[in-house]
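The structure under discussion appears below in the form of structure tokens.
A protein chain is absent from this complex, but the other protein chains hold their places.
== chain A ==
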Amino acid sequence: MKTRLSIIGTVGLPANYGGFETLAEHLVTNLSVEYAIDVYCSGKKYAADARKKTYKGANLFYLPFDANGVQSIIYDSISILHALFRSDVLLVLGVAGAWLLPFVKLFTNKKIIISIDGIEWKRDKWNVLAKWYLFWAEGLAVKYSHIDISDNEAIQDYTASRYGSLSRIIEYGADHVLNVKVQESDLNTYPFLSSDYAVKVCRIEPENNVHNVLEAFSRVKSQKLVIIGNWENSDYGKNLKSTYSGLENITILDPIYDQEKLDLIRGNASLYVHGHSAGGTNPSLVEAMYLGLPIIAFGVSYNRVTTEEKALYFNSLGELVDQLQGIDDGYLKPLGAKMLEVGKRRYNWKLISQKYRQLVLEALSAPKKKSILSKSNKLDKDVLSKLELNHILNQETFYSKR
């Protein structure tokens, strides 16, 4: 009999939304021959007539809750409870349902693999109560899972130093992006395609540095910027749109859901600006790398690790302006090639799926989660200091010298 695997915490399949959904789609594509996969989907996002019973060999279950926001707690919890009756391994994406995990671990022998998805509790979009819950739930998720996944080396450092857990790093794939050539007719809709331009695609939120990027380009008039996002979602977006839409070198576009159109605009740009400051490995950055774009990214550890320190970085408005003013076509091309090389090597879905398969096998065989801390940490500190053996506690861990 096939091992039964549940994928919990995505909006659902077929994937129309973010990183987790694309991941689920590719896991199903690559692994459903080997495993019997169940995927939980949000009935709020799939109308009754659009729902399918199976998709690419996976069973789909629809729950009448949103997969994001407060309702995700109920959504994930019910999914987990349901999956306990059907599956051997639960792949939980996100920590919203983690309050159940101590019980699952205590009363069942189901294996849990959880992906904590960045440091959610720190993000400005949550209110205080949500932050408190997520902070707590993240702890439960790491402590009571059999394997926990970070999508980025920097997140792995964090879970190691906070929980003493060795997170596995699995990133995202990007080989679903398309190489689209510019056609004559495209120039009418998007006139900027005829010359060089920088592109940025993101949710319009302060943590993505949209304001800094726009301000930088408004100061460096020689560079063109095309920026795509959900401007009407917040006052922040509306204000930015009205402030900067008059400028000649800045083109502000509403979200584009057609992959081909989006990749037409992204793929033919001469520079990709990545302002994300939160989360781990951002799918949009990975996709830009796979498109072979030269990248200038916000200089947080996540982005540096994702691009293997080979891209350009900025930490402030001033640094971005300097970078833009000093742009030289001579090194942009090799930079794009480097990004493509990293992307092809690390960010393809076959590889990612195989890594998940490894984890499923390990979860089924590994009896216990190991701490990265050595056993000497369990010794009584007072006794050690009496014996003048305190130095035993001075240990370097893998993340301290990275």
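In this text, a contact is a pair of C-beta atoms (placed from the backbone, for glycine too) under 8 Å apart; a residue touches a chain by one contact, two chains touch by 3 or more; residues count from 1.
Note that in this section contacts and distances are computed from a predicted model.
Chemist: Name the chain not shown, per its UniProt record: "phosphoenolpyruvate--glycerone phosphotransferase", "Two-component system response regulator", "Carbohydrate ABC transporter membrane protein 1 (CUT1 family)" or "UDP-GlcNAc:undecaprenyl-phosphate GlcNAc-1-phosphate transferase"?
Modeler: Result for the unshown chain: "UDP-GlcNAc:undecaprenyl-phosphate GlcNAc-1-phosphate transferase".
Chemist: Decide which residue listed in A:Tyr62, A:Phe135, A:Tyr190 or A:Tyr236 touches the omitted chain of the complex.
Modeler: Touching the chain that is not displayed is residue A:Phe135.
Chemist: Considering the complete complex, identify which of A:Pro14, A:Gly43 or A:Gly299 is in touch with the unshown chain.
Modeler: Going through A:Pro14, A:Gly43 or A:Gly299 one by one, A:Gly299 is the residue touching the chain not shown.
Chemist: For the chain that's not shown, point to the residue among A:Asp157, A:Glu171, A:Glu205 or A:Asp263 touching it.
Modeler: A:Asp157
Chemist: Contact with the hidden chain only, please: which chain A residues?
Modeler: Output for chain A: 119, 121-122, 131-132, 135-136, 154, 157-158, 161-162, 277, 299-302, 304, 315.
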